[in-house]
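Excluded from the complex is one protein chain; the other protein chains are retained at their positions.
Going by the order they are written in, the chains are A, B, C, D and E; count residues from 1 in each one.
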């Protein structure tokens, strides 16, 4: 059983039920997630051994988060415990033409965001693993975490793990694109596999294209990214959002083979984490040595499916996704 | 007030709320249903005296089921009590392109499925009734229940009750279509009224048709079924399923008059039991001596409406359905 | 900060959750609303000082209602307390093609509906206010409330407040259109601003038009209403209802300038109170001295947005509505 | 199976969960009860055929109430339907030293309280019954219901039914004890069996006693009541209330034999309806021809047990109560 | 109507329902409270005009908190808005011999704890008020809030407001008693009324006593405190905690008159905020010019009662508390 690591923050999500706002309700549903958690949750359901590298506070919230992650199938043996706080976000779900609203607590004070490079024992953390995944959010939160990301990626690469990096740019966490640029370039150089959008290429890498159509921009940028940063796999999606559903299409360039999935149009139950489901699907495709086309088909299907399940973390197994891909829509399985 | 009987199992439905899965939730909503229960629930709302012939365990679950059925308007005086278990199913509701998933407990060990013919006192059970309804699920569950179905139907026919039979084929409960064929033929021979699909004719009865269009297959098969088995009424629906709603169209052949309803396209709240609502509508049409066209119109409307109400058992009365049929969609009734 | 008053009943709404009926559930969600409450709730979120003139029973239900209204941002200092009862309505939410159903308790016996003109101290109630809003429901409930409406409106006009009147005709509360006609004419004569539909003009005012198209009827009637009753602003909407969403378009005639908004098509979470959101939007437009076009754009946007939020009372602030108007649909704000 | 009738109002109970107040919550739990409902609910669980004579509004609330009562095991075939309203009460549960608070809606306007004698067809209603039960609340609500109570009791007595009457005096529903006195005397004269407290004798009947101890007062009054009104059975309880539980002791005089139960001390889950459980126990004792001692033992046990179950209506069967009486406290039955 | 101010932080309480832990649940109940909020909530129910001086973040959490406080009856016009975060605490309720557990988020980063003296406009904030209340928690959180507390108290005293101070020492928020001592002495010097315990005197003030009995220590310290700091009123309680309930006794020294209440023993629903209920009771006693004995009786009754109501903030009115004090325990009020 191959072993996949991810590095990233664990956050508590506190969601107002039934489309009400924080002013209207008295009740919240909560769960624990994070970009790394979500990628590993999907991979765990596909049968991989998964382990999260993170830090949780040494209190009841940290205990609850740890139990939740174990329930998702992740090993929590590489989660440091210490400090007092964890990042949280409140989610007021939108309806139809009304957007969802996310309100964060002070995540920069979290045990994870305050953790220091020297707390992470590379030898122990990386032992026995085949793959390690990072995302752009970790790169953004605090200088010390940024440092840990680069150090872990470099060390992992040195030890022969495959390194994947999901650009996942969050504008509010950076002062400017220019601030982000060197760090993204560093991580793209260290990575073997990356998930990136045409927007990332334009804004973060500050690249230009003559194309105005988003699909063509993707087709333009993906090979350049692969070449520039010596990446074996580059993947991304184009999403369009409408009140009654989303459109999603995936692109994968693998060993020079550039392909795209068919387009999906579908209603959305829970949007958060669906990008991580795509990343997990790509990782699975590479680990299983699927073709470029098989990889993008699976990764997009995993992502579409994740839009229809509750919570941030993908919960569908290989069989469930594959049956859904192969068969037409079935109403009730009994 | 005319009295309608149905024979069938009572099952406990345990539903994960809010589109979550069993892994994600800590809470279930439950109710009690079953094909016979659902048919009678609708007929009870239309003003008929309804009585279920079944068996429930002699414990708290049986008590709770009995109370629930009384709340639906069914007489429970013909429900045997004894044994220990009842059939249950867990429902994880799908969303959009994701299907619902049903997980059964060991229903074959239920008090009903283990009940024996000699426990059922024909004289008492059939006394004072005008109609008795059966469905193909009862025919499938266990050999002893299969025997009871046929014996009850034969005895009811002898005593002058109208016998209806809803084919309602469940592939997982039979080893093969061939195993089912003689039993279905037996029940169709005993019945005066049946609900059947073109798939049932092709697969169970092993009939052939030159038509490839489903509607034309229905129009081809219904008269043949009526003639072959000497049925006064044959009815069925064609359903198509899409993530954003269902399409439904009904067909009724009554005393040689073959008609169909208009097609409906509608979003679905709760799919289970909507076929039973159609069966109940057909029974109402026959008991009220409605025309073939009035019957199919009402039965399909009852079925469409049942897709929009919570739970397996239809809960709308005659007035509610008729107002809905007659008027265009009204938003709030106040 | 300008001060807006409204006169109207506070009602308790008791809603069956999750699309179930009163027979199927054991749980209700409740809140407190009313046409005047809803108009003021929206205006309170836009930054106005709002005060409701009403009467609540001197018991725990009245206490709970008062606390709820304060939570919405209304001043409750002009709410009389006394009597025993309050109006309530039970809401069974429809789904898709199934309509919502509202069942009222005996609201005519409520503390508000039984209140007498002499309980209302004009000097205190109207002090310091710029605007007072009334609606046709108050005109309908009981003779004494009808008398209070007209007396308050006349007194407010005399003191220089702007008077607005939303026709809001409820057929079940009147014996006939003829009974309503003189009272509506009286209120339109006292008002400076009114919200009215083409149906109101045809049925209540008993006016005729050659137009058959609803939009053209609006364009025909609005200027006539403005002239006949000497109203500076006349506004209204045309709504069409379909199972998968509503269509809404607004019309405003302001100082002779007749304009309409664009048409919206949108899915609906909670329909009740969306007309009050439109009224609040019109009042805001007049108080801010917006153009006719700006007024109708804002008022319709506020109304569409209110269809997507839980509860009867609009809860969105100026910034939230304006951002929604200006930007295309955004999925998650984080 | 002997058939027991009761006459009385059906009320909707709306309860704030988890000890919160109406100001603090957004959710209510609801059920339907009433003194007659509660007595019959218990008797239904003991195996009697039970039927309620009442009136419910012809709307969704009436439908929901009827379904609930059927779920309790009552026949609803003698419930008139018509009118618009039903009585309701809001329950804010006390905790420890804090009392529960009940807030009523306008029950005097309910379909039941407004029903007229001529709506009740004696021949149909009383047919086939062995017993009819009344309570003092029905005597109090409105003059027309008062008239129905007396007429039904007289007619029942004439037809040979046993008549029971639970004094159940509610001070807030009467102007004075003096107003109640002639009506209580009338009902005591018509009854064969009554439930009464020493307080009722002192305040309503205006009787005197030299005893100051409540138990001695009971022992003093019960024989006098039996003689004065020619009652074969007179029963009552003495209750004392403390924050951590209640004390209860029962008294029964049957055919001249005066006995009392042992005293119970017990914590209370739901107090409402426990007096009706005692009345039901007494009725069972008389119908089963139990001795005076057996009757009071069972009736008090049924009442104590009803304090420990959720809701107003007793839900325990004979076996459950008898096992509890016979055995010492058992922790879990598995 | 006299106007009472309080200065203090507003916190979000997130409570796991039904005695579960954060690991076991998926749901939280939330509300907003704080020591100042609680004191004003009680006073608001007694009929005073109440206004909180605080700061809330300029986001959806701040909006929700503001709406909640208005629902409690507080004016929120003196609450600054700005910054991003608010203090939160998670509550896992104990049961029987198991203690409740509180886990805080990083409250020191809250908008309130980071607010600066210059943001508070004394002229506006103190205008029209008769009284201002502070508590020891505000003194503890951050140096800037500590500075605001002292400045506000001094300014209020100068303007003739009565100043009250509840010592409310929280060991975890201070490095040592010695660190707290000068600040407590400063506030006691500025205050007219204080709430203090014998433990505060011993540990914070570092006073000595020969008494070992807690009651005698109180009687020893209270006059000394009054003299030393020139306080007109000094009040405190002695609490003892047992699994099945608490014991509470109050002490008030007012204008040299030292009295105590009777002792109460009672089961507890919600402990948090009961000390603030005592403080509010003392303030009421002083504002109403009640005697020392009346004051302590009322304040302790208000505190005991607050242990029996849900939430941190007292919700009982004068009438409710006084009826409870005057009458023996009543079971249901209907």
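Throughout what follows, contacts are C-beta pairs under 8 Å (C-beta built on N, C-alpha and C of every residue); 3 or more make two chains touch, one makes a residue touch a chain.
Fair warning: this is a prediction, and the values are worked out from it, not measured in the lab.
Within the full complex, the chain left out of the display is in contact with A, B, C, D, E. Only one of the listed residues, B:30, B:177 or B:207, touches the absent chain: B:30. The chain omitted from view is touched by exactly one of E:89, E:174 or E:207, namely E:89. Where subunit E meets the chain that is not shown, the touching residues are 18-21, 23-24, 89, 94-102, 104, 170, 172, 241-244, 246, 271-272. Hidden from this view is one chain, which touches subunit D at 17, 31, 71, 245, 266-269, 304-305, 307-311, 315, 324, 329-334. Mapped onto subunit A, the interface with the missing chain covers residues 67-68, 70-73.
As a working rule, only the chains that are shown with their structure count from here on.
Relative to the whole-protein C-alpha centroid, the nearest chain centroid is that of C. Rotation angle relating subunit C to subunit D: 180°, from a CA superposition, given to the nearest 5.
Looking at which positions face the partner, subunit A and subunit C present mostly different ones, since fewer than half of the interface numbers are shared.
The distance from the centre of subunit D to the centre of subunit E, with each centre set as the mean of the Cα atoms, comes to 46 Å. Centroid to centroid, with C-alpha atoms defining each point, subunit A and subunit D lie 63 Å apart. Residue positions of subunit A touching 2 or more other chains, listed in rising order: 21, 23-24, 26, 31, 101, 104. Under the stated contact rule, the graph of chain-to-chain touches is complete, every pair of chains being in contact.
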